[in-house]
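First the structure, then my questions, so here it is.
Only one protein chain is missing; all other protein chains are in place.
== chain A ==
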Amino acid sequence: MAGIERRLIRLRTLVHVIAPRAGKAVPEGFRRLIAIEDVSKRYADGTVAVDRLSLQIPDRSITVLVGPSGCGKTTTLRMINRMIEPSSGTIRVDGEDVRARPVNTLRRSMGYVIQNAGLFQHRTILDNIATVPRLLGWSRQRARERAAELMERVGLDPAMARRYPYQLSGGQQQRVGVARALAADPPILLMDEPFSAVDPVVRRGLQEELLRIQGELGKAIVFVTHDMDEAITVGDRIAVLRTGGRLAQFAAPDEILSSPADPFVEEFLGSDRGIRGLSFLSTRDLELDRSRVFSVGSDLREISGRAPEGVPVLVTDADGRPLGWADPGSWDGDVEALEPHGPVFEVGRDSLRVALDRAVLSPTGQAVGVDGSGKVLGVAGQETVAAAIRSARRRRAADAPQEAPAVKAGR
């Protein structure tokens, strides 16, 4: 998916939040919002799974609950749809206590996705997805049409409609799980480690897909994971829970990375939070060096005249696409003899983390920046990237009182 498209989607999401929504008048500040107010859960055996937790989960955003195993993430999630009743405290949706509605009506208004999908193994994919619409009294025909529509939305081949769950891969089953949760178009989506049972590549794809779907649908999503990387990737806001069900920090991903609230959060982030934080800084303002880029047709003498002796230059084809590095003193014009340029980064779309990574991987220490069509815009060395990081941090610190940005900078 093109990064620009994703940013547009996020932007649209933002506009939706700001724009007043038509329809039922809901008091300001309660617009489809899950409010967890001072909620505790003590199980019968005395285990305190959640301890006086308060969270405001806004509409049209992904709120991630993250923390070590047993810290009460599942318990918190299940208290929202009343699969588990809190011992004390209140949970409200749109300002209304969740206990005010019949429990099954409440649950049908919230999609739920779990690890391993929890599909009904005795039903076809189509009928699995159609479950909640059928429960809501839709005709079989209409429910199936809706299910087919959702299969497309989550990127499943329509040919799979008549298959049974055992005939699908783990990743495909997980997509069905998401489609099933979305079937009745619930305003709220609860996801409990939905992607943790699939391999990293598939997980990456599912996360991208979730962000795309969220961009289109704009649900209030509560997403549970114990993987901080996943939390950073999908979350608009992250609630870090510590063992015993206490809230350690609730903030936007980049804020958590740049200023963890306490040693627990810092340790949970791992040793490379500095590098990971770069994911949130754009390459848009990175200063690119064009003086070391030459088209393949250029006169060799011109090259050696402009570039200092011993400094490698990047040679591109006639269309501006990178071919490889050359030493201007010794290169004889043979394209085959160029040193491979390695992976490139897309200026504006990729983050400074990617740019730094490319610079580290590059044989010359220079990262190659290209535009959307693959044409070279310039090169940037590790020093240049480091300078850009420092200035982006300074700018961010100056903007600190502002709301966290809704737009994430690329991969």
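Please note the rule applied: a contact is a pair of C-beta atoms (placed from the backbone, for glycine too) under 8 Å apart; a residue touches a chain by one contact, two chains touch by 3 or more; residues count from 1.
Criterion: contacts and distances are computed from a predicted model.
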Name per UniProt, for the chain absent here [options: "Spermidine/putrescine import ATP-binding protein PotA", "ABC transporter permease", "Ferredoxin reductase" or "Serine/threonine-protein kinase RsbT"]: "ABC transporter permease"
Hidden partner chain, touching residue among A:90, A:104, A:139 or A:243: A:104
Sole contact to the chain not displayed, among A:40, A:87 or A:116: A:116
Contact residue for the chain not shown (choose from A:131, A:249 or A:384): A:131
Chain not shown, touching residues in chain A: 81, 83, 103-108, 110, 112, 114-124, 131-132, 135, 164-167, 180, 190
